[in-house]
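Right, I'll just put the structure down here and ask away after.
A single protein chain has been omitted; all remaining protein chains appear in their positions.
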Amino acid sequence: MQATSPLKVHKNWRERWFPNGEWVLLAALFAEVALFAAIGHNFFTTENFFEIIRLSVELGLLAVALTPIMITGGIDLSGGAMMGLAAVVFGAAWRDWHLPIPAAGGLAILLGCAGGGLNALLITRFRMPPLIVTLGSFSLFRGIAEGLTGGAENYSNFPPAFLYLGQGYLGGIIPVQLLLFVAVFAAYFLLLHRSVIGRALYAIGFTASGARYAGIAVTRRIGLVYFLSGLAAAVAAIVYVAHIGQAKSNAGTGYELAAITAVVLGGTSVFGGRGTLWGTLLGLFAISVLQNGLHLAALPSELTGVLTGLLLVATIGIDRMRRSGNASLQAQEEEASMKNWQVAVLCGTILVGAAIVAGTNYWLVRSLERTVRGGPAPAAPKGRRPVIAVMPKAKGDPYFVSCKAGAEEAALEANVELIWDGPAGLDPAKQNEVVEGWITRGVDAIAVSVENQAGISTVLRKARARGIRVLTWDADAEQDARDFFINQATPQGIGYTLVDEAARLLNGKGELAVITGALTAANQNQWIVYIKERIATKYPDLKLVTIRPSDDDRDKSFAETQTILRVYPNVRLILGISAPAVPGAAEAVRQAGRKDVKVIGLSVPSLCKRYVHDGVIQSVILWNTRDLGYLTVLTAARLVTGQIGSGITSLEAGRLGKVEVRGTEVILGQPFIFNKSNIDRFDF
Amino acid sequence: MQPTPLLRASGITKSFAGVHALKGVSFELRAGEVHALVGENGAGKSTLIRIITGALSADSGTLEVAGRAVHHNTPSLARTLGIAAIYQQPALFPELTVAENIALGLEGGGLWRRIDWKARREMAAELLQRAGSDLDPDRLAATLSMPEQQIVEIAKAIGARARILIMDEPTASLSEREVESLFRVISQLRSEGVGLIYISHRLEEISAIADRVTVLRDGNTIDTCSVRGLERADLIRMMVGREVSAVFPKRQVPIGEVVLELRDVSSRAAGIRNVSLQVRRGEILGLAGLVGAGRTQLAETIFGLTPADSGEILLQGRRVRVQTPADAIELGIGYVPEDRRQHGVALEMPIAANASLANLSRISRMGFLDTRLERDLAQYYVRQLGIKTASIYAEAGVLSGGNQQKVALARWLAIDPQVLILDEPTQGVDVGAKSEIHRLMCDLAERGLAIIMISSELPEVLGMSDRIAVMHAGTVKATFRREEADQQKIISLALGHAYSGSAGGLA
Partner (left out) sequence: MIEHYRREISVAAAILLVAAVLAVLAPQFFTLENQTDLLLNNMPVLIVALGMTLIILTGHIDISVGSQFAICGVAAGVISKAGLPSPAVCIAVCLLGAVLGGMNGSLVAYFRLPSIVVTLAAMVALRDALRWSTEGAWIQDLPPGFQWFGLSQTGSQLVTFAAAGILVICAHWSMRNLAAGRAVYATGSDPDAARLVGFDPRHIVFGVFTATGALTGFAAFLNAARFNQIPSNAGIGLELQVIAAVVVGGTAITGGRGTVPGTVLGVVLLGIIGPALTFLGVSAYWEKAIQGAIILAAVAIDSIRLRTGRNAGNIAAQSA
């Protein structure tokens, strides 16, 4: 019975380190590093290395906790939502219930355990599919967080000792939260790869019924990983709060999908059984390095999604091909009904078709924009020009899109290089991340439209310490965190102007309703405070009946307005305070034929022009956004070239002429009311 | 003058992952005959059937239907050629109704044709009636019991108006009344000129219904002959190839004290009632019975998968509670399950991890695995059991069936059991590995283990056991010593008859 060749009892290096073909990913990671080292500024430095790790800690915690879940063949979509819930409970416990930080942290962690336990209970006791359970709890956790805080509550001003956990560096270089991540990673590593329980999890993933036959307590083990996932989400929430300095119900939005991407990219099979924590770590870094590298190379951050998608399909596809090469039996059964070449041709056709469609779509949109903007941009002059990085709150928001045109105009005029990048939606953590990237890259000036004051100020101070000129625009950071603030209007000014205009149209009397952006949007919530204040103090006969969210979605604003018109038939005015909300509300009013209802709001004139002419929208309140972008970049350029310094009282601003400066605030002018008589004069 | 046979297969070979399942099988079916296909488990019957129905393609050999060669056989081609099959495991769509399950297999045509529900229901009702059942065509297949599913399969086959109809153990879970009506259907079909291939382990059925019989053994055709005048002993000899006693390496070892005792054990969930049994040190207790008699369920009750709700389980005279498999393992009860690929081993897991899975505490300290201990354990059993592999980290799925079974065995030997339950230990295992496993069983008995062996192969039960317990309808009907037992006794008890003592030939 003795085999002729000696029995192999040691794993070779490939079996040990890359059991699931992780080398494909490792190669991709090396390729990324090599590419960005070549085209990015200051990419290949120790400092940047730690920075990448620091920014991936929260996501990493979720991904690490998700790995054993996916190894058992399950999934958890509720991690990000649990972060939001744990964050607000942590904030409330500390601020409102006056618990000390450790107790608040403990409470948040208990809550995470309870949430994870709920998932575990439903999955193991009720035998519900994990996808559905966690889809439900995804809604439930986030919903409770929003319900508890009314969406608006933003806990900040945490003690510095706590913020050190998310913002401090040990020995000036090693981020504090890295230690926490290493500890959690090590614990999970021991659990999954070294412990009896981990072995059981793999067995469950390969065959749950078979594991039962081997005496493994299947339901208890599965319950454990969901429970731990809730716990890890709570820990991630605490790190997140310390990192950006605020606790809000929108913490961790979208993290669940990012975590799944990292885990799957790392070679973990969605069918269970296969996968390692090393792989997850590689997957995580493949994404983080990509994001960071794109910032440092000043490439648009939208490429992240496109490239991540391609990487995902490529690594999984290569893995699949490798595996099916081994499984000769399966291949044989498949051969039966369709020839491989037919499949290849079919797929090839589809992919080519898709490429053509994508290409033409891109080209059409581009050509359209060109006709709108009037001709291609002139060729850039040569030579080292100052680099000015400008960040909107949300890149796709029409309001900020219209600011961008002015920014580009100023960049051309002042002969500076403009980087325009930021989060796709409102996301304070992402803002920090982009600024960190710019600091590492070494830009000359940074201008930020601030989503979260407390969180970003730390990072901006760091930028100033490196000699980078820092401006804020649209919304301010803490005063000492920036050189100048380009002030277009204060929240108070905006709120008051909106109410005054409403009162004028309603003759100071009647019901009105507000359509806001996301319930958690910081700016809008500030404006709402002043709107309420103005109504209470000056217009006792005005009545604000309801505030409804639109999530910056035109269609949702449309639907909400329809409902408002029915539920509150006496509403005579809709006040939209997010750019897509106003045209959405206007269309609803128009289609309802309610000529007695007026629509006003804060939006971009070009989106509202038609409705203003039709008499549906009475007035749009805004400043000249184009001028705002223009002034921001121009001021930054003047600062960088040393043409202005602190203590100035006015500033020569190109086509805007002389602009007033009060202290460190550059004043653009008062909010402007666009109406039928003047709206055609503006083209943004 | 011999007419062209309906089906002729010659020189068919097929191997899976290096194991030769068919080594050159020839087979012929005439119109209007019932042709029995017999052979032990693993002889290649199922593989041959799957090749005829197009579910698998042969490595070499030719297949002719009504004189015309079939080159690339597929399920749909086989269907248009008039081939239909009823498998051992009914392959119904659980979420669809009975009527639709019957109809899907019968309706030809494209994806865009319209479905006539009324006609479907009527057809289903009629076919079910012909199959001797009054099942409601609107019931969901998921709500059917195993025999009811089998009936649906039979109705499907009748409806297929097949020229060639294959039945793979169709009576395995049928009651007697249902078997009778099935035989009526078969006779009817035969008189209509259909050729039937009938696979069964129940030799008396073959004498009742078949015209000719072909014997397969180890992937070869041994002989084809007429059933008339065929002695059962001859048939068994052809199937087994050797005298029964010569095949099994049974050694007498001293039998010790009682290790495991069941007293009136019942489990409603498992369908087990009032089972009393004893197994002693060094003893191999054979558990015989038909499929569905409750043998596997009894094993699962002892092992804690479906805990007993009444009665007592005693281990070395001490009353024990077995509520979960973990309890059983703790007490030193091991169970090598019937379904090796689903339950016995995790196919995608390395051999070492498979071997240690039931006994992780032994290769760990304070809950953490010690890879060195695991390596030693795996190495020991790979050598000990002669598992043919290049590395202890190879996935169990790449091994042949026999070696997989040895890995499953290793998992349970590693817990150092007092009692080992082996459920169909040699099913789907080639002959060489089979006798190795038998030898191993003897070694284990010699070392003082108490072994319960469940087997559907009577020769194996007779050849390996010290005592034989026969089960029927969830309970133990009788227990014999090895010397007292013979096939007739066991079969008639397993069929639920009281043993009459009259020996019957095949014809």
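Labels for the chains are A and B, by order of writing; each one numbers its residues from 1.
The rule we apply is simple: contacts are C-beta pairs under 8 Å (C-beta built on N, C-alpha and C of every residue); 3 or more make two chains touch, one makes a residue touch a chain.
Here the structure is a predicted model, which means the values were calculated and not measured.
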| item | value |
| --- | --- |
| Residue in contact with the excluded chain [from A:Ala34, A:Ala103 or A:Ile132] | A:Ile132 |
| Selected from A:Val9, A:Ala114 or A:Leu303 as touching the chain missing from the view | A:Leu303 |
| Touching the absent chain when the full complex is considered, from A:Leu35, A:Leu99, A:Ala297 or A:Ala424 | A:Ala424 |
| Chain B, residues in touch with the chain not shown (by the definition above) | 53, 55, 75-76, 79, 91-97, 100, 104-105, 107-115, 117, 138, 140-146, 149, 269, 271 |
| Where the missing chain touches chain A, by residue | 75, 122, 126-129, 131-133, 135-144, 146-147, 149-151, 209, 257, 260-261, 264, 269-271, 300, 302-306, 308-310, 312-313, 316-317, 320, 324, 336-338, 343, 346-347, 350-351, 353-354, 357-358, 361-362, 364-366, 368-369, 395-398, 400-401, 404, 424-425, 519, 546-549, 551-555, 558-560, 562-564, 566-567, 569, 580, 583, 587, 591-592, 606-607, 610 |
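Quick note on the criterion: only the chains that are shown with their structure count from here on.
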| item | value |
| --- | --- |
| CA centroid of chain A to CA centroid of chain B, Å | 57 |
| Complex contacts: residues of chain A adjacent to chain B | 1-3, 5, 7-11, 15, 190, 194-200, 202-203, 206-207, 209-217, 273-274, 328-329, 332-333, 335-337 |
| Chain A contact footprint on chain B (complex, rising order) | 16-17, 54-57, 72, 74-76, 305, 324-326, 328-329, 335, 337, 342-349, 353, 356-358, 360-361, 364, 367-369, 375, 378-379, 382-383, 386, 388-393, 411, 436 |
